[in-house]
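Heads up, one of the protein chains got dropped from this complex, but the rest are sitting where they should.
Chain nomenclature is as follows: A and B, assigned in order of appearance, with residue numbering initiated at 1 for each chain independently.
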Amino acid sequence: MANQLLMAKSPEEAVAAKNASAVFVAGGTEVNRLGSDAAAAADTLISLKKCAGLKDIEEDAGFVTIGSMCTFQQLVESEKVPSYLKEAALFMASRTKRNMATIGGNIASKRSDSYIIPTLMAAGASMKLLTAGGKEVKTWVGEYIDEGDSDALIISVTVPKDMKVISKRYANTAQSHAVLTMSAALGEHGVRLDGAVKNVGLLHFCDLEATFREDPDVSEDKIIEMVRVCTGLHTADDMFGSDEYKRYLIAVTAYDLHKRITGKEV
Amino acid sequence: MSNKYIGQAVTRLDAHDKAMGRIKYTDDMCDKSALVIRVLHSTVANGIVKSIDTSEAEKVPGVVRIFTCFDIKEKHYFPTAGHPWSTDPHHQDIADRLIMTDHPLFYGDDIGAVVAEDEVAASQALRILEKSVVYEELPFVLDAQEAMEEGAPLLHEKFPNNVLAHTEIHMGSVEEAIKEPGLIKCEGWYETQPVQHCHIENFICYAYGEGDRTVVVSSTQIPHIARRVIGQATGMDWGKFRVIKPYVGGGFGNKQDVLYEPLCAWISIQLGGRLVKLDVPREETFISNRIRHAIKYHITSWMRPDGSFAARTIKAWCNNGAYSSHGHAIAAKGLNAFPQLYPCDNIDGETWTVYTNRSVAGAMRGYGMPQASYAFEVHAEDCARAIGMDPLEFRRKNLMPVGYYHAFSKNELYSDTFNQCFDKGAEIIGYYDKVKKYANQTGDIRRGIAASTFWYNTAVYPIALETSSCRIVMNQDGSVQFQLGETEIGQGADTVAAQMIADTVGIPLSMVHPVSCQDTDITPFGTGVYASRGTYTLGFSVRQTALLLKEKILEAAHQFTRMPVYNLDLIDGKIVRTTDGRELMTIGELALSKLYTTEGSQHLTAESTYQIKSNAYSFGVCFAEVEVDIPMCRVRLLNIVNVHDCGQVINPLLAAGQVHGGQSMGIGYALSEKMMWDAKTGRPLNNNLLDYKMSSFMDHPRLVADFVENYEPTSAYGTKGLGEPPVCPVAPAIRNAIGQATGVYINELPLSPHTLFREFTDAGLINDPWRKEEQGKEAK
Partner (left out) sequence: MAKQYKVVHCTVNGKEIEQVVDVRSSLTDMLRNDLHLTSVKKGCEVGECGACTVIINGEGFNSCIYLAVWAEGKEIWTLEGLTGPGGELSDIQQAFVDEGAIQCGFCTPGFIMTSWEIVNSGKEYTDDELRKALSGHLCRCTGYENIFRAVKKTMLRHLGKYEEAELVNSQGITEYPEPMPFK
């Protein structure tokens, strides 16, 4: 249980203090809540609220760089932030929570029901990290999710300004954890599909992308069947739904997003 | 009696203070020096605690004392239900609970407690303590029907096959009746899910010693009953305890059980009367308080071609969880309602309440009737479809008729309530046009509309004691305070009682003040609020007491005005000579004079008890209009209209508020709420507000509440119960509307997207090629 609090004044100070028994606190929506395992296991909380240089939003040459401590509400209200990212931030229904939750914190939590990670992955977002040695490292969001150094501090996230990205999120009620959050983005190589599947993880749907590329007019039935039998997808029956239901949802959502993003009538 | 305030949408008396934030709830009143108690819960669903090593946890700085089940030297088993005590041993609630047990019967049972100086120390110690419990794990069972089978783990020795109770009803002869030729049979299995109350203020209590007694302040609906149970649980005289109920942040039946008051009081006593506080975190509220019974039904009806019932049977299995709490009463209520709602000469019915190793089910808004109404009303819809009759017409034909008299309860249906409510609701929502418009749709997005009703009554006569006591005390300026055993928990009991008193005594409402906090030392005895008894039962003692006070006032007025009592009245705070309407003196002048006069000084007060020996049917309907997105398996609620007959509506604003709240619970019940346990470990899966899907602002449409007012002849003010009825018809109405929209009629709850997915795919509405392949294989 955490006993110490460090109000880091700079990213360098925060990173220097980070070790296995210390945890970064960004907005507090994950770490500060009752029952949080992260807080229970740590000795020290490193608060990032006072860190200089993590709250700016800059636009440059078609890209928007967002400081990791920018809140979801700041994303919604900023003129520079692309609308597709605002939509994803609005998936968090509670305004008072949006005033606290940060983009960096949400990425770092790597939740399988994350509000914004699928959108960032689909958009090809990149991140800047500060590692323990004081080194700045650039990486893709997808890479960070798979292998990212949890002792490194996320400094900023960079997203393309004018990209077509559409996202969808399914939760039983406006507030609850989502069984599926999925995003589609239209890039020069075609359509990219990423998703967060609750209790499975953050996934890049390469196989679906390939299928759509091969045959842009593929039928919905075929997609449903393809996801149904996909052995690389480890969905299971749980309280969010049956395995069958989740695969169905992934398939119809992928189909729908693909249709809409390539501009076809639904 | 004037009707100046009764029937008016008077602002509730505590609204102003609540809007200012200065109302104090239990935690707000507790001194900050209180020691914090955290309960150690079992992490096995069934087992024996072999040992608990407290040494490491005791080392945590700030820990004052750690108690375990082994510290209980005398085992006083106690009942927890919020029922009036019965002096007949056969009628008493089952006493099967211990303050802390060494034989936990569900994941979350209470096996110990940590007392510390602050929350952080208590949580730290608890985490350590949890790891040092050694259990002998035993097999467990979570399903009611499985628990009844031979060889299932036995929870309580005195209850073989885990059957807490089993009751039957038989009328006429079903066996003979079904021999009639040409009968159409309709049969179905219906299943409802466990849900939780989710009052926003968690259960909390604190206790401290005062003299040789212990004071317990608790967020409870039943302070007087709590006192009795604390005495039973500790084996001490009941008078050694004083229970105080401050403002409560919602109860809905969870707080109609004695939860942690006994443990809290006992710990205070062990610590020499130290102030100790037990605040149950939300996660623990889900598991270790109470939940709603999940009930499975099997209903069969045989109908004649004209739509009338020839015979009906019902069987119901009710999952009670690990301890009895309210016991068989929930299932019995449903069973007894079955022959009443749709009367039929030939009925066989049976219901079992069964123990399982799950969280304890207790009272929850509706007390078995939301479950039963779901089963009855979806079955009725299915019957109508089987016959080919319009569902509304089918109901009108078969529902309890005007003049129906129920011998046991002496309830009578005095008015044409059902038709009136259906007519009004249908007009508001535009039922007849829409039901035609929505018939035979095609396409992915379809709309549907349906209506459902329910059975409910008011308070608990004749099953248990019904009594209410009231005290009214007048001040020197003529204003009054009143006290009631019926507790204000947000429903507005204080305000309607004040309206009644103002009108009956004859003084302005601004001169009537409730003592909202019940204190067993001071407040006249009452059993609290539950069973929608509030307005009905308090009305009796209020009216009786108000009239007693008025009698004393007019006697005093006679003394000061020299006019005979029969020519005097108290109207709007003035003593009036009725023969010519002249105002002779104000109530303030009278009260002052009567108190200070040297000729017969008297403090004007009145107090009385009224034992209620009547009950009242309280019916209503719900119309639900939905839009179903079939491929996405989502339901959107377009309009929900409830029309209730609760007799004379004392306060339309508060009454509508109660209906809205019930509709809201019904919506969650229908579409998203469900408590779940892991089948392998018996551990609850979704005991927090994110995973447990309570409806939010965005999940509700505008809610419409309206009333039909049939003055109840047995009532003091023409009222009937309203607190619980609004929950009952909502889920079946939504299910039936989805059915009307899609042709798919589902027999379980909740109607969540993954349930709809399964049903729509089975019905072929969703094109799942894999499913087609499987069905193809089976066909071969």
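Here is the rule we use: a residue touches a chain if its C-beta (ideal position, glycine included) is under 8 Å from a C-beta of that chain, and two chains touch if they have at least 3 such contacts.
Please read these numbers as outputs of a predicted model, since none were measured by experiment.
Chemist: If the full complex is used, which shown chains touch the chain that is missing here?
Modeler: So, taking every chain into account, the missing one touches A, B.
Chemist: Would you mind spotting which of A:V25, A:I145 or A:L208 touches the chain that isn't drawn?
Modeler: A:V25
Chemist: For the chain that's not shown, point to the residue among B:T351, B:Q499, B:Q544 or B:S664 touching it.
Modeler: Final answer for the missing-chain contact: B:S664.
Chemist: Out of B:N357, B:N639 or B:S672, which is the one that touches the chain we can't see?
Modeler: B:N639
Chemist: Applying the definition given at the start, please give the residues of chain A touching the unseen chain.
Modeler: Touch with the absent chain occurs at residues 2-5, 7, 25, 28-29, 32-35, 43, 45, 47, 49, 73, 90, 93-97, 99-100, 168, 174-175, 256, 260, 266.
Chemist: Please output the residues of chain B touching the missing chain, sorted low to high.
Modeler: Counting only chain B, the missing chain is touched by 9, 11-12, 14-16, 18-25, 27-28, 32, 120, 197-202, 247-250, 252, 279, 281-282, 428-430, 444-445, 447, 489-492, 627, 629, 632, 634, 636, 638-639, 641, 653-654, 656-657, 660-665, 667, 688-690, 694, 696-698, 700-704, 706.
Assume only the chains that are shown with their structure count from here on.
Chemist: Give, as an integer number of Å, the spacing between the C-alpha centres of chain B and chain A.
Modeler: Distance between chain centres, rounded to whole Å: 42 Å.
Chemist: How about chain B: which of its residues touch chain A in the complex?
Modeler: 120, 123-124, 127, 281-283, 631-633, 671-672, 676, 685-686, 688-691, 693-699, 752-754, 757-758, 761, 766-770
Chemist: Which of the residues in chain A come into contact with chain B in the complex?
Modeler: Contact set of chain A toward chain B: 1, 34-35, 40, 93, 170, 172-177, 220-221, 224-225, 228-229, 239-242, 244-245, 248-249, 252.
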